[in-house]
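Step one of this worksheet: look at the structure below.
The complex is shown incomplete by one protein chain, all other protein chains being positioned as in the whole.
Read from first to last, the chains carry the letters A, B and C; within each, the first residue is number 1.
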Amino acid sequence: MKNYLYPMKCRIKAFGITREILNGNELVIELPQGATVADLKRELFGRYPRLTRLSSLFVAVNTEYAPEDQRLTEDCEIALIPPVSGG
Amino acid sequence: MKNYLYPMKCRIKAFGITREILNGNELVIELPQGATVADLKRELFGRYPRLTRLSSLFVAVNTEYAPEDQRLTEDCEIALIPPVSGG
Amino acid sequence: MIKITEKPIDIQKVIDATSSLGAGAINVFVGTVRNTAHGKNVVWLEYEAYEGMAVAEIRKIMDEAHSRWPLLGAAVCHRVGTLKPGEASIAIAVSAPHRKESFEACEFILNQIKTKVPIWKKEIFEDGEEWISAHPTTSGSYN
Partner (left out) sequence: MIKITEKPIDIQKVIDATSSLGAGAINVFVGTVRNTAHGKNVVWLEYEAYEGMAVAEIRKIMDEAHSRWPLLGAAVCHRVGTLKPGEASIAIAVSAPHRKESFEACEFILNQIKTKVPIWKKEIFEDGEEWISAHPTTSGSYN
């Protein structure tokens, strides 16, 4: 990863089992400028290894499913989407 | 058809378009003893030729669809079943 | 529940008749009167039933559905008499443990009713009327 001058502060919403794993429905995390969804997931997997045991973990950015290479910014609405089970 | 001593009097219920063709919801008709569903239909087709133009015409005996060779008796509940269109 | 009635159908009651604590899925079909048919405006419909036989035939169809799918409940209410566009002519509800069988069984019951149950529909247009499906030239039922 490239070196950036200062990190971003991203607010991460967490739902369902990820809310329980993170022990809260919102987490503020510092990420390097230009960090992607994949970078966020790597950081979270390191901090919360239980996340790696989920069947899937998607990230939503501004209420849309985001691809792994999507870049994040501080003003994004970011959310963790563990396997859904509505209906 | 065999020769029988006296005819049966059968009451025929008519529904939907057959009620209109027969101009009434019940018809009493004389049939030879031992007459079948096919005999009844032949008799009715002769009297009410419009019946022959229907897509189908079934006869119910005692609230069950009856095969053409089923014999009728005076105490049967007989009904004409033109093409159904419920739902 | 099998019901032939002249009164408006209470759909919630039809659903409630199938309720079961083991059910995860209820599929419901509601047939409603369209305001057009064959390109003409429908003013009203008349439904007529051979009631005793209709109930017996619906019972057979339900028994067949129960034998094909692991259903927990099934209910059919068919209205007869005069119906205006927008009104419900039939409501079918089927409850089952899982969704797939609820859809399949409900559609099965509906299709069987349309082919076997002695109920007849007459459409009244502004300029005439017609018993649906009676003749080879008519285009059949519309829901």
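The rule is simple: contacts are C-beta pairs under 8 Å (C-beta built on N, C-alpha and C of every residue); 3 or more make two chains touch, one makes a residue touch a chain.
Because the structure is a prediction, the values reported are computed rather than measured.
*Asks:* Would you mind listing the shown chains in contact with the chain that isn't displayed?
*Replies:* Result for the missing chain's touching partners among shown chains: A, C.
*Asks:* Under the stated touch rule, tell me which residues of chain C contact the chain that is not displayed.
*Replies:* These residues touch the chain not displayed: 11-12, 15, 19, 21-36, 85-86, 95, 97-99, 102-103, 106-107, 110, 142-143.
*Asks:* Mind pulling the chain A residues that touch the left-out chain?
*Replies:* 13, 15-17, 19-20, 53-55, 60, 63-64, 79, 81-87
Just so we're on the same page, only the chains that are shown with their structure count from here on.
*Asks:* Taking the mean of the C-alpha atoms as each chain's centre, how many Å separate chain A from chain C?
*Replies:* The computed centroid separation for chain A versus chain C comes out at 49 Å.
*Asks:* Roughly how far is chain A from chain B, going centre to centre by Cα mean, in whole Å?
*Replies:* Whole-Å distance between the two chain centres: 75.
*Asks:* What is the distance, in whole Å, between the centres of chain B and chain C, each centre taken as the mean of its C-alpha atoms?
*Replies:* Here the centre of chain C sits 26 Å away from the centre of chain B.
*Asks:* If you look at chain A, which of its residues touch at least two other chains?
*Replies:* In chain A, nothing touches at least two other chains.
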